[in-house]
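Sending over a structure as structure tokens; questions will come in a sec.
Only one protein chain is missing from this complex, and each of the others stays in its spot.
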Amino acid sequence: MAIVTLLTDSGESDHYVAAIKAKIISVNPGIRIEDISHRIQPTDIAHAAFVLKSVFRDFPKGTVHLVGVDASGNRGDSYIAIQLEDHFFVGADNGLFGLISERPHQNLVELNTINSITTTFPERDVFAPIAAKLASGVSLTDLGKPMQVFKKMIDRQVKATKKQIAGTVVRVDNFGNLITNIPKEAFDILSKGKTYTIQFGGEKFRRIQTQYNQAEQGECFIVFNSLGVLEIGIYKGNASELLGLEYDSMVNIVFDE
Amino acid sequence: MAIVTLLTDSGESDHYVAAIKAKIISVNPGIRIEDISHRIQPTDIAHAAFVLKSVFRDFPKGTVHLVGVDASGNRGDSYIAIQLEDHFFVGADNGLFGLISERPHQNLVELNTINSITTTFPERDVFAPIAAKLASGVSLTDLGKPMQVFKKMIDRQVKATKKQIAGTVVRVDNFGNLITNIPKEAFDILSKGKTYTIQFGGEKFRRIQTQYNQAEQGECFIVFNSLGVLEIGIYKGNASELLGLEYDSMVNIVFDE
Partner (left out) sequence: MAIVTLLTDSGESDHYVAAIKAKIISVNPGIRIEDISHRIQPTDIAHAAFVLKSVFRDFPKGTVHLVGVDASGNRGDSYIAIQLEDHFFVGADNGLFGLISERPHQNLVELNTINSITTTFPERDVFAPIAAKLASGVSLTDLGKPMQVFKKMIDRQVKATKKQIAGTVVRVDNFGNLITNIPKEAFDILSKGKTYTIQFGGEKFRRIQTQYNQAEQGECFIVFNSLGVLEIGIYKGNASELLGLEYDSMVNIVFDE
């Protein structure tokens, strides 16, 4: 039986998360439920998409990911279930799922079209029973109406040329580390045979480490992290606070001639 | 085997929650444990009762709900286990359980009366083993001394007449939405054939929506929510902050002649 993961902006001081779990358990008490996070900033689709994109492939194929972030979305947003990269996703068609993968989806249905219900709590009333049924082996095509496309937002793109890679901070994590959208692959190709300068917040650096602890205490480290992107931090410190950088701050790698 | 849910004011930075779980697992490693919340404000019985009341019926009948909120209660408070609406509750007799249901209890025992222990951590030392035994199928009457009544506090009552429904805010949730104690049932009956004005915080509204997203961004929505009570929010905003309303603020529905 598959696992169901939960990713919401519900917080942990209300009954919302427990209500979603209770509904899943009511459909099938054998389903394992694992939280990804319930501390997504309310309606923050970018944050949710970053977290989901960073971890869903670590779960076994067939895992069902229930996403309740800005689930009321905008007027007219459908509720959908997607099969993508051999994983299942259940949530609102508000653009979030368009940010988590470049691959074409394998299957897509619109939910709640037959005997449709009106609810202020779709996570419990629509997503949870659907997620539970998917995790129990029900075929996705039996759970909704076929749909062709779901909403895709345009993520801020890194701009990579022979002269420089211009990226941005896409996530400030719990430690204050700054995670960018600069991929190691692009860097490896473009930096061949060249020296480089990494620039952000008025600072310039000429070295990239392989471990967080290769900087001195209180000094910057720059690594390509476990997601394969450039990450900046301050060893035993909070880079976001100390450098004054935040979501969307610019980070450039300039290649010397 | 039944599930045990946990609802406490322990927070998540200490060992308290893990100690409760470890004790349950030690009694019976097959028991499934699901958190409701550990972020109840210390000793805040009203908050805890609201959360528990809002979700316990979503779990399967026979679920055991361990509640550790103000568990030291007041001098002389007993520890009790209750069967109520086909669910089990284990905790301190401090008035919290009197706020979660209007129904008479089915069974009630006082705990820790034989070979009684003195402890500063009753959640782990008394409630956890009892909850684990209940979840394993032990009869409630075998776990304590029969008791007739448990403490019932008087919740602030909504006052409903033909002229108006006078209610209050009973919960400000993670999103800043204001959840009142005004039931849809009362509204449906009293509003028949009349127009109405909803008043709170100096504002007046004449419409109730069915979905959060039927208001414009930055504007109020008013819905009867998934709990069947009136809820006020600001679409993509924080109503509590923006309207200056909080727990116990007044919300009235005035019916026009």
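When the chains are written out, they are named A and B in that same order, and each has its own residue count from 1.
Definition applied: a contact is a pair of C-beta atoms (placed from the backbone, for glycine too) under 8 Å apart; a residue touches a chain by one contact, two chains touch by 3 or more.
Keep in mind that this is a model prediction, so the values were computed, not measured.
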item: Identified contact with the non-displayed chain, of B:15, B:61 or B:152; value: B:15
item: Of A:4, A:51, A:132 or A:198, the residue in touch with the unshown chain; value: A:51
item: Touch residues of chain A, complete complex, unshown partner; value: 3, 5, 32, 34-40, 47, 50-52, 54-55, 58-60, 171, 173-175, 210-214, 223, 225-226, 231, 236, 238
item: Chain B, residues in touch with the chain not shown (by the definition above); value: 9-19, 21-23, 25-26, 29, 33, 42-43, 72-75, 77, 118-121, 124-125
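Simple rule for what comes next: only the chains that are shown with their structure count from here on.
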item: Angle, in degrees to the nearest 5, of the Cα rotation that carries chain A onto chain B; value: 120
item: Whole-Å gap separating chain A and chain B, where each centre is the average of the chain's CA atoms; value: 32
